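A single protein chain has been omitted from the complex, and every remaining protein chain is retained in its original position.
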Amino acid sequence: MTIVLGDNQYGKSETHVVRVTRNGATHEVKDLNVSVALAGDFGDTHLTGDNSKVVPTDTQKNTVFAFAREPIGEIEDFGIRLARHFVNEFASVYRARVSIQECAWERISAEGKPHDHAFVRAGSEQRLASVTCTDDGTWVVGGIGDLVVLKSTGSEFHGFVKDRFTTLPETHDRILATSVVARWRYAGTDVDWRQSHAEIRRLLLETFATRHSLSLQQTLYAMSEAVLEARREVAEIRMTMPNKHHFVVDLTPFGMANDNEVFYASDRPYGLIEGTVTRDDAPEPGLAW
Amino acid sequence: MTIVLGDNQYGKSETHVVRVTRNGATHEVKDLNVSVALAGDFGDTHLTGDNSKVVPTDTQKNTVFAFAREPIGEIEDFGIRLARHFVNEFASVYRARVSIQECAWERISAEGKPHDHAFVRAGSEQRLASVTCTDDGTWVVGGIGDLVVLKSTGSEFHGFVKDRFTTLPETHDRILATSVVARWRYAGTDVDWRQSHAEIRRLLLETFATRHSLSLQQTLYAMSEAVLEARREVAEIRMTMPNKHHFVVDLTPFGMANDNEVFYASDRPYGLIEGTVTRDDAPEPGLAW
Amino acid sequence: MTIVLGDNQYGKSETHVVRVTRNGATHEVKDLNVSVALAGDFGDTHLTGDNSKVVPTDTQKNTVFAFAREPIGEIEDFGIRLARHFVNEFASVYRARVSIQECAWERISAEGKPHDHAFVRAGSEQRLASVTCTDDGTWVVGGIGDLVVLKSTGSEFHGFVKDRFTTLPETHDRILATSVVARWRYAGTDVDWRQSHAEIRRLLLETFATRHSLSLQQTLYAMSEAVLEARREVAEIRMTMPNKHHFVVDLTPFGMANDNEVFYASDRPYGLIEGTVTRDDAPEPGLAW
Partner (left out) sequence: MTIVLGDNQYGKSETHVVRVTRNGATHEVKDLNVSVALAGDFGDTHLTGDNSKVVPTDTQKNTVFAFAREPIGEIEDFGIRLARHFVNEFASVYRARVSIQECAWERISAEGKPHDHAFVRAGSEQRLASVTCTDDGTWVVGGIGDLVVLKSTGSEFHGFVKDRFTTLPETHDRILATSVVARWRYAGTDVDWRQSHAEIRRLLLETFATRHSLSLQQTLYAMSEAVLEARREVAEIRMTMPNKHHFVVDLTPFGMANDNEVFYASDRPYGLIEGTVTRDDAPEPGLAW
């Protein structure tokens, strides 16, 4: 019996960089949380503590800051430049993955117009990108996180399996609420990232809003399908949708009806629906995920 | 030596109620997190476990749900109705305080118009209200929480005390970022709560944006002053503003200048600036806080 | 009408300092999270941005680290030294408050004995101290945070007020679970802090365990009373005890009895019980809280 090192990676996580760009008096702010993970020829440091092939995570952090000195542009492009750098620069690095969360800031409106250099955080929603590079390829995964949505009707759930542990009543009208995490694999890198992200976000929201739902799975599939049908640049989409339960409160003990008006929003437990939707002619995922 | 019971209160915290109101096909959603705290003649339960004057916290929760059966209106009014109920209904309750956090939902835009019944969470910002009632009075404190703002310039900090532990350089240009929690005491209850809240929020944001800052304290005071000057219904305002430090990254080791462009956003430690601003003719705070 | 600055304070929060002390090969680790808040003659910075009386929060952080260069000892003493420094050193500082959270580390046991320099975190429980100094006095508040306890029996709740919103059944056997935050004001500073803290912790736990409970209020009072009776150095104790509800799951739909065996642990809402217990001959609290 021999003990062997299997898959491994390491890197600096959550370097929080804020980049201010000045166009005269008008400033732009980009707020990124950048994580790097490197895989490659790192057996020695595991087995003997020989670090001669190790790029310190501190250096990775410095590199993120130094690269932010140049205009960042879209996070997908910033991720590509960073990931490519680690692969090109260091013989020991076989694969570099750069994952970025971007928080949006909106201009404060003052005296009737958007302010030059004052901003307010635009919610908890995040734009996501994960870029993987090797000598042989570049894979880009876009995404959106913490997109919290709710429908107050237009959602049913019935016709399900019943067994001896089933107590859930069938319903033809319920609240459907979830916090969407969607990640999509791009078929290539020749993409208008900003427009693509904006359109995918719009499609996800519109489909959630307008499609009648018989199950959260159906909603997940419909949202994914809408993206794949409209956006040829997307090869595959993976979604995670917790079912954030809203229970109709029983007010009958107080002599009151409750016709889907008063709900208790529960934290735990919650349903968790996860699914992948792709197209049959999509390129192979390779190392994208 | 005798051991004595001092101040005490109890209640149900964080009842998360979501209320859907239907105007035909158009729905409204209110998303409230309600906490109740009662003080009064509760010595017996502490000293002997005699609960004959105790209104169970479970009943308080039920009451929140039952009261949500009627139209909620503004959270300040909902808080008044609830707090007044506990004081009026139960001889043992001397003082009831109802604290409410409201999360905003925006309509999803679908096919070019706001959707009837589908919503997206509008950020982490919260509208706050805390209502205190006794037989003798009603006190309303409005507020806003988690209002995260940033100025990329227009902020200085210099001229401060130096001692042997001072290493901070003076600066004439820095990022100023904070997560505002503002709470204001209303002078009375005859207030258009919705409009007042909206205007106070606007004043806070505009003042943050437009006033040049020589210290976060100055900014806090200016924001408070703007509210008190413009809104006669406000007697006092209390603000908490963590100084969320953004440090200029030293890029000189890499042969790069960094003219306030690349910042590291630090989590801890952080400055914490707290202040109260009032007017000299304000009514006494009584039991408001 | 004149607008006036009221109570205000500022300081550096959550400086996380870890101090290693070497006694030969045997190391001690102290892990402290230190927050400083200063009040005094700070009107100018609020009104005009004149910072000539402001001790920067960055300097406060440096001071915490510099003071950690000397042996820290007990956190109450460390807090006294720091708070006294700010009051003595700076004419503008009227009142300094230093709040400290200490996380405990236990030695890892290796080869049958406690290791010299390797440690494992001993739970989420925290030792707390808050020290307030002015020219005229020193006030020390000790405490314990996140002490999570549970009794699987020996707790009842009945005989409470019933009204039209009451649905809670009376119970003569329930789980009682809470996360204790206890803070106690010392009558003076001539105290063996370590021993006092250990004994108070023991008294709180033993009383929680051994006293039959008719309400969480009664338990809170009994725990406080036990401390005040046994520890003459404590003048007053304030406790916050969320009632972390454990509901008996109704298994009758599955043809099963559930004699207080299977519980659902709920997150929200929760009861929140808060109380102060003191002695009639206690010195005045002054600026302790």
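For reference, chains read A, B and C in written order, and residue numbers begin at 1 within each chain.
Here, a residue touches a chain if its C-beta (ideal position, glycine included) is under 8 Å from a C-beta of that chain, and two chains touch if they have at least 3 such contacts.
Because the structure is predicted, anything quoted here is derived from the model rather than measured.
> Which one, A:Thr2, A:Asn23 or A:Thr252, makes contact with the chain that was left out?
The one listed residue touching the chain not shown is A:Thr2.
> Just to verify: which one of C:Val149, C:Leu168, C:Ala187 or C:Ala282 makes contact with the chain not shown?
Considering all chains, including the one not shown, the answer is C:Val149.
> Who touches the missing chain here, A:Val20, A:Val191 or A:Val277?
A:Val277
> In the whole complex, what residues of chain C lie against the chain that is missing from view?
Missing-chain contacts on chain C: residues 15-22, 27, 29, 31, 62, 65-66, 68-69, 105, 108-111, 115, 117-124, 147-154, 175, 205-206, 208-210, 246, 249, 251, 253-254, 256, 258, 260-267.
> List the residues of chain A that touch the chain left out of this view.
1-16, 35, 37, 42, 45-59, 61-63, 66, 89-90, 92, 156-161, 163, 165-168, 213-218, 220-221, 224-225, 228-229, 236, 242-243, 268-281
> For chain B, which positions touch the chain that isn't shown here?
On the chain B side, contact with the omitted chain comes from 164-165, 167, 253-254, 267-268.
As a convention for this text, only the chains that are shown with their structure count from here on.
> Is the contact between chain A and chain B built from the same residue numbers on each copy (over half shared) or from different ones (under half shared)?
At the contact between chain A and chain B, which are copies of one sequence, the residues are largely the same (over half shared).
> Would you identify the chain whose Cα-based centre sits farthest away from the centre of chain B?
A
> Going by the contact definition up top, give me the pair of chains with the most C-beta pairs touching.
Ranked by contacting C-beta pairs, first place goes to B-C.
> From the mean C-alpha coordinate of chain A to that of chain C, what's the distance rounded to whole Å?
Distance between chain centres: 38 Å.
> So what's the Cα centroid distance for chain A and chain B, whole Å?
The answer is 30 Å.
> Please output the residue numbers of chain A that touch at least 2 other chains, ranges allowed.
253-254, 267
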